[in-house]
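As you look at this complex, bear in mind that one protein chain is not there, while each of the others sits in place.
Take a look at chain A:
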Amino acid sequence: MALAENSGGGRRGSPFLRHWVIPAGKTAVSIAVTMLGLLFVTFVIGRVMPIDPVLSIVGESASPATVQAAREQLGLDQPLVVQFWYYLRDVLHGDFGTSLLTAHPVSEDIKRVFPATLELATLGTIIGVVVGVPLGVVAAVRQGSWIDQIARVVALVGYSMPIFWLGLMGLLIFYGILGWVGGPGRLDIFYEDIVPQRTGMILIDSAWAGDWSVFRNAFSHIILPASLLGYYSLAYISRMTRSFMLEQLSAEYITTARVKGLPERTVIWRHALGNIRVQLITVIALSYAQLLEGSVLTEIIFSWPGIGQYITNALLSADMNAVLGGTVVVGLIFILLNIFSDLLYKFFDPRAK
């Protein structure tokens, strides 16, 4: 987490200034530079690709005059740097251009697809943490026991099973045969467009509107794909938790605590786990960020209109406005999660201050 290093601060001035204002300013500059770099690299890659965006707009049978007019209209006759400047200016005004594939403004598309991914990834991460952390802790404490073995197998399966297969089997069993959960899609069609869209996350929107039948339906649709994603992040989180814990449990302060006669519960859950919080935050943030990029295969199987499918489709059809827009969003997520975990470090670890 490179941004943590920015929090040194000046020697003079009030503690508030030193601890919060100056680091915040540095962080802001760092975000701006990172975003600018990200935009520039993606933009250049998009422009040097041997695909002519004009042709996909005007069609192959257009006259040379039409092609030229479209080229000028898009500003493609300008030098690359000028084109980038125009693009940057538009982006700063919140305008990512129009997607060739969907004919909608990219910002509108992202407003539609990102909440779907956010909802799914958040629930997935919650499941991953709630199950993965305790599983990792218990596996470390009872190293070599049957619980440890089970945790190992669970993680191994999570790492190695193709998500495509696991997803389809999940659908077949829990939706097809047992009928416990909803099928592909975010809602049954009867529930669509009932609650007003506020956040785009149906669970939150329906709870906000107090419409619990929609909430229940949305939950029945999201729980299977979220569990699937949760399983994958659980596999990672539990393995990492276990190895962090093992390191702590062999440390001297744990022996001291035990000698002092502290209850084992306190030793493990408060002292040992408390000391790996910072490392765990990094692991969880990384796994969350990964889910937020969108899981293309999960989205395909569950007909989940998320950002993973959106960016992939855009890439495959050279829809550069959509690719750039999507990349900016994903980049922003990484940066924000970075900052967020930095803040948590400061909160949990006095040394980081």
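By definition in this document, a contact is a pair of C-beta atoms (placed from the backbone, for glycine too) under 8 Å apart; a residue touches a chain by one contact, two chains touch by 3 or more; residues count from 1.
By our rule, contacts and distances are computed from a predicted model.
Novice: Which one, "Putative membrane protein", "Heme exporter protein D", "ABC transporter substrate-binding protein" or "Nitrous oxide reductase family maturation protein NosD", is the UniProt name for the chain you do not see?
Specialist: Not shown, but named in UniProt as "ABC transporter substrate-binding protein".
Novice: With respect to the chain omitted from the figure, which of A:S145, A:S213 or A:S303 is a touching residue?
Specialist: Within the whole complex, the residue contacting the unshown chain is A:S303.
Novice: Tell me which residue among A:R47, A:R112 or A:R277 touches the hidden chain in the full complex.
Specialist: A:R112
Novice: In the full complex, which of A:V48, A:V81 or A:I177 touches the chain missing from this view?
Specialist: Answer from the full complex: A:I177 touches the omitted chain.
Novice: Considering the whole complex, which of A:R18, A:R47 or A:H104 touches the chain not shown?
Specialist: Residue touching the absent chain, from the options given: A:H104.
Novice: Using the document's contact rule, name the residues of chain A that touch the chain not shown here.
Specialist: Chain A touches the missing chain through residues 58-63, 66, 99-104, 109, 112, 162, 164-165, 168-169, 171-172, 175-179, 183-185, 188-190, 192-193, 296-297, 300-303, 305, 309-310, 313.
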